[in-house]
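Of the protein chains in this complex, all but one are displayed in their positions.
Per-chain residue numbering starts at 1, and chain names A and B are given in the order in which the chains are listed.
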Amino acid sequence: MTMMSDRQQLSYIASQAADARLNVELETEGMTLNIGPQHPATHGTLRIIARLDGEQVIWAEPSAGYMHRGYEKLTEVRTFPQVTTLINRIDWLGSFANEVPFILAAEKLMDIEAPPRAQVIRTILFELSRIANVSLFLGDLGVQMGAVTPVFLAFRDREYVLNLIEGATGGRFHPNFDRIGGLKDDLPKGWIDETKQVMKKLIGFCDENESLLFGNEIFQSRMRGIGVIPAEIAKEYGLSGANLRASGVDYDLRRDQDIALSYDLCDWKVWTHPDGDSWARCWVRLQETRESCKIVLQLLDQIPAGPVMTKVPRIIKVPEGEAYVSTENPLGEMGYYVVSKGDLGPFRVKIRSASFSNMSIASWVLKGVYVPDIVTILSSLYFILGDIDR
Amino acid sequence: MINTLAVEIPYWGQSIFRVVGGLVAVLLPAGGIVYLFLFKMMSFMQSRLGPMEAGPYGSMQLLAEVGKWLQKEDIQPDNADKTIFKMAPVVVLLSTFLLIVVVPFGPEAFFTDLDAGVFYFLAVGSVSVLGILMAGWSSANKYSLLGGLRAAGQLIAYELPMVLATLGVVIQAGSMNLQTIVVAQNTGEIFGWGGLGNPFILTQGVGFLIFMIAVQAELTQPPFDMPIAESELVSGYMTEYSGFRFLMFFIAEFATAGVFAFIASVMFLGGWGVPFDWFGWSNLDDVDWWMNIVGPLILTTKMFGLVLVIMWVRFSSPRFREDQLQTFAWKFLIPLSLANVAVTAILKVVF
Partner (left out) sequence: MAPLSDDTQSAVATEDDAPLALPGDGVREAVVDDLRNRIGDALIDSHIVPNDDLTVRVSTESWAATGAALKAAGFTFFSWLSAIDWMPSPYGKGEDDPTVEKEPIDMTIKQGVCGGDTRFQVLARLTDLNRHVGITIKADVDDDTPVVDSWTGSFAGANWHERECHEMFGIGFNNHPDLRNMYLPTDFEGHPLRKDFPLLARMVKPWPGIVDVEPMPEKAEEIADEPLPVTDEAGRIDPVATEELTGEPPSDPDLTMADAAATGDEATEVGAADAGADSEHSDAGSDDADAAADADADADDTPESSEPAATHDDAPESAADPLDVAEGASTADADPQEEAGS
């Protein structure tokens, strides 16, 4: 604990108090509340076991595994091109973004690089899946707090983005479009113009959401100062993406690593927030969505001519070696540690998914909050169940 | 009402007449509110169409829904306290029906004309708390229990500002009889000008706001829907209910919205009346008989206007946390309404 703002300090004291209460023999009997696996707030089948003292949580722990599909084992019996079909399903709201780090890792091992055109299109699709993912998050925020309207607006506007993704790749949710050495296809005719219009709509959506939800005082009072995560703790737990940046850590894998995606072609900003509370996490995500729209708009004007696929053997054998590539996915740092033994398929793939680490902090951050805050904190930490369970 | 028809109706006939009238007065507005606001207004606010298939513009959708609910199995949890579990929705709905009893719809169109009407509706309105608490406790479900307890705390907290807000009206009208309050508003004058009467929303604006906020809380609607809070407590005290019993909660929710809007328009918007100046009436006895037909329509129109506000807030607000909600009631609304009462009393003495 280094320097803490007032809010952080208050939250810290509350959690310490809850800690103390847990350790003292109480005359009253606590209640164990089992939230999930089937529960409206858990976006799937996450289970949270919370021990309550009145309405205050004195101990909470998420319990995952209700949807574990064993992708790490399954990848060992797939060929490299087949793996993308599986890993599409990890974060199902931003599927294309899941493929990219794996493909980059395979390309790194094979020592090839996608043509510039493919890289730019990859980046555009990557950002589109981020927009599709995070726009739903922005709508879902309201629902977790009883405001049902934003989620419908989010679904409406996300549909435009999904249409774009479908137009380019043929799949709304699971494109499976990225190939080792490039992309499956080029962009269809008229796609670029349409994307520009949609991006303007999405920026409008961000503005609308900001005034409708973020400007709401009840929303602010529910979010500000709740679920504060100091930067030190965030780093220790491996929080990534907007959750980390909301704690004031200026780190974005899109900017801070040398990777074969075209973020350096455009002018954009990494948003951070010093507070580290639920509000900060949501706010950073909102800014990022807007920033993503700007990235896409800029990249659309810079797509170079050329092929979208480099020359790769028809039967892909990846040379022996190990590589770890991670990218800044909608949920945070997603990486694949790929070990190849020179076969058709990987020897081992360790999938570093963002939500797994993001959720592991839940038992720390939920301590001392009230029951209603459980849902707001969970929703501001933003997890996709497939991303926890893999 | 009875005198107007100029026929002698025996007591049992009057009773049946009143029961049917009560059902109509509660269920018709409730159906209208569900269709107009829950189905259609909410849909338009959320850029969708809402039900469109059943009947013209989906107007028969509610009947289909009711049919669906009636067909569903009446499930009771094993560990539930079965008798109480079954009684709870009846108690909640009962409170709604009891409320409608005192609402004056016209000069002679009312179910009863109690001298302490305001007192009665405040008392009867709290009966629903009992039903909610019964539902929460008897369901043998932790979510229900939390929801029930939250509801109890919240309803008690907001009962107080509601009482204090009505107190201003009572002081100004000088009566607890709702009929008298209506007449007082319509015969009133604003600085000697009676063209608009003197609806108490003008002099009791603060009271009206407090009353509407308290109504919103009594109805457990967003931003005060902590007891239901579907994203954290699944459905609060209603979690274990299904089929017909859920339908009763559902009807009670919207019918109560209607009834409270009735009462609010009676107390603050002039009720069934038009300014008596327009037709040269000076007191209740002068009012023409046709007001018994037009009055209910006027009152219903005002009621729908108020429900529109209630629903608008409901569909567009996130919800407070339980402690924030209590803080808001105890630290803000109650002092404000006390001040309102004090100022009203002083002004009443001065003028």
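Here, a contact is a pair of C-beta atoms (placed from the backbone, for glycine too) under 8 Å apart; a residue touches a chain by one contact, two chains touch by 3 or more.
Model, not experiment: these values are computed from the prediction.
Trainee: Write out, one label after another, the shown chains that touch the chain missing from the document.
Mentor: By the stated touch criterion, the chain not on view contacts A.
Trainee: Sort through A:53, A:113, A:194 or A:208 and give me the one touching the missing partner chain.
Mentor: Answer from the full complex: A:113 touches the omitted chain.
Trainee: Which listed residue, A:14, A:203, A:270 or A:344, touches the chain dropped from view?
Mentor: Among A:14, A:203, A:270 or A:344, only A:344 touches the chain that is not shown.
Trainee: Could I get the residues of chain A that touch the absent chain, sorted low to high?
Mentor: Output for chain A: 64-65, 68, 70, 72-74, 76-79, 82, 104, 107-108, 111, 113, 117, 170, 179, 182, 184-187, 189, 192, 232-233, 235-239, 249, 251, 256-260, 303, 305-309, 311-314, 320-324, 326, 333, 335, 337, 339, 341, 343-345, 348, 350, 352, 356-357, 359-361, 364, 389.
Here is the rule we go by: only the chains that are shown with their structure count from here on.
Trainee: Rounded to a whole Å, what is the gap between the Cα centroids of chain A and chain B?
Mentor: Each chain's C-alpha centroid was found; their separation is 45 Å.
Trainee: Can you tell me which positions in chain A touch chain B when the two form their complex?
Mentor: 31, 33-35, 39-41, 55, 142-149, 152-153, 156, 212-213, 216, 218-219, 221-222, 370-375
Trainee: With touch defined as at the start, can you tell me which chain B residues reach chain A in the complex?
Mentor: It comes out as residues 42, 45-48, 142-143, 146, 222-223, 225-226, 229-234, 315-324.
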